[in-house]
Each structure stands twice: as C-alpha cells, then as structure tokens.
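Of the protein chains in this complex, all but one are displayed in their positions.
So, chain A:
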Amino acid sequence: MTTETTTTTTGTAGTAGTAGTAGTTQTPEAGAAPPPGTTLHRKRSARGHQRLLTRRDRFVLAVMAGVPTILHLALVWVTALASVLLAFTTWDGIGFDSITWVGLDNFRQLFADNPQFWPAVQHNLIWFVVLILVPTPFGLFLAVQLDKRIRFSRVYQTAFFLPVVISMACIGFVWQLIYNPDTGLINSITGANRPGHYIDWIGNPELNLWAVLIAASWRHTGYMMILYLAGLKSVDPSLREASALDGANEWQTFRNVIFPTLRPTNTVVLVVTIIEALRAFDLVFVFNKGAQGTELLSILVTNNIIGESSRIGYGSAIAVVLLVISLAVIIPYLIVTFRKERRA
C-alpha cells in the first residue's frame, strides 16, 4: 500500500521534471516522492548546513549564485523591463537624448492603425488552437500505442521524433520542397504546376498559414509523443491491472484511469504548446518572412529590428503585448509547479 501511494504521488504531485526522471533515468531517489517526515528533516539539515558555513563560504556561495544571476537578470529581465519602458517612447536609436516619452501612443497606433497587428494576434491564436487540437491528441494517441510494449517501438519512436531534433529553419527548407508552386511535390503530383492550375502554397494568404501549420504540426506531434510517453511510464501498473480486473475495455481504461493520472503531463503540454505558439518564428521566417497571410507577433517585432524601418518604441510595444500574454501563462504555471514542489 505504501509503495502504491508513493508512486501515485510521483505521478501526480511531482513536476514534469520529477515524473520524467522516474521514467527515464536510473535514479530511484530522484523520482520517488519522499516518505512523510523527510521534508521536515530536510529543512532541518538545510538549516544545519547554514550554521556550519564560515564567512568565507558565505562569500563564495554569494559569488557562485551572484554571477549567473547577474548575467541572467541583465540580459533577460532588465531587457524585458527595458522593452516595457521603451514601449512608451519613440527613439531612433541614435544617442539617448532622442528618446522621447509618448505615453500610450505606440499602443494606440498598434491597436488602431497597424494593419498587421490584429491578423498577427489572430494567427498566433490559430497556431495555438491547431497545435493543441491536432498534433497534441495525435501525439498522445501515438504514445499510448507505443506504450504497449510492442516490437520495433524504438524505431517508430525515432521516426516520429526525428523532426524535433532538426532545426526549425531546416524544416522550413525541407517543406519548401513540398510546397514550392513550380517544383514542389504537391503541385508536381497534382499537376498544379502548369499555368492555369497554379496553387501557390507559400504566397497565397488564404493557404500559406495552413501550409506552415502542417509543417509545425509535423514537428509538434513527436514532441508531444515524447512528453506523453514519459508521463505514461510513470502511471502505476497496478492501476491498469485493477481496471482490467473490473472488466474495463481499453478505451474505458484510458478514459477513466490512465488519462486522469496524466494530469501533470497535460499541464506541461498545455504550457509548452502555448509558449511554442507565442515563440513561433523560424519556420515562418524561412518560408516567406511572414509576408501576407503568415504575420505573427514575433515576426512583427523582428521586422522592426532587421527590417528597413527601425521603430524601437513601436517594436517594443508589440514585444510588450507578447510579454503580457506570456506572463499570463508562465506565472500561474510556475505558482502551481513551485507550490507542489514545496509540498513534495
């Protein structure tokens, strides 16, 4: 009984980190939830540690933690904050005295006048909806099939996972060979590369987002499959046995027994998918530089830097929109994750 509760806690209460460790690496301590009482004891020994530290040790520790923290804060958080401040200014980038405070002007322009902004928001949203509705369930389905201890499981896994290892930029090039209107695979097979029958998968604003999304889903499926496989490995086998004893069929077992225990994995999958949808950039940039039909928030920000017009305040305002959406996802996720960790 004790072992059973321990394993279930690992599956549900642990973060994806601990659950994954239990499934994949050979560190029993890493995966197993601590027996009751350890937390207290651990706290005590952590404090005990501190009492034994010399002044020199404290200094060394401060440097050890301080150097990486300063680097991370300076390049990630200070710049994120600078984005927020710059969003309320106009600046041509030459000298600091040209920075002028303009209040909400950039945002006003962005929301009201920029013809690319709302389409970009919409495309980011579509990106997320497609990823969560198509490749995610399919990845879960594949994971469930591959979890059945079948032969060649490794071979299948590798095939599905291969796209995740390859860079998004490279994937962009590979899929252009399929979508290219003149020389691509699809049009060559369907005869749409002849005049009059032409289908422009990359240039047509009605089609190109969906074409890119197929390539993105191709990659996302393998990623989700691996996350779910790790989640499934931490499902207690006795649960399956019990449900088989009760006469449940495969679907009933999955729906009522396995899927509920995958909750921590589902949370991670949801967060990963939202973040991926917000980060989407490389694939689209290689495809058509985010021209007509494939605008994304990330592309709009980047165009302000490497494009011909460098409107720093304006670009920062778009970045702030991206930041606000991201934080709305990241903060609740981290609160939940870290609260569990504290308890564990």
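To be clear about the criterion, a residue touches a chain if its C-beta (ideal position, glycine included) is under 8 Å from a C-beta of that chain, and two chains touch if they have at least 3 such contacts; residues count from 1.
The rule is simple: contacts and distances are computed from a predicted model.
Would you mind picking the UniProt name of the chain not drawn here, from "Cation:proton antiporter", "NADH-ubiquinone oxidoreductase chain G", "Carbohydrate ABC transporter permease" or "Response regulator"?
Its UniProt record gives the name "Carbohydrate ABC transporter permease".
Of A:110, A:140 or A:168, which sits in contact with the chain we cannot see?
Only one of A:110, A:140 or A:168 touches the chain omitted from view, namely A:168.
Touching the absent chain: which residues on chain A qualify?
15-21, 23-27, 29-30, 41-43, 45-50, 52-54, 56-58, 60-61, 64-65, 67-69, 71-80, 82-83, 86, 93, 142, 145-146, 148, 150-152, 155-156, 158-163, 165-170, 173-178, 180, 183-185, 188-189, 215, 218, 221-222, 226-227, 230, 240-241, 244-245, 265, 268, 271-272, 275-276, 278-279, 281-282, 285-286, 297-298, 301-302, 304-306, 312, 315-316, 319-320, 322-323, 326-327, 330-331, 333-334, 337-338, 341-342
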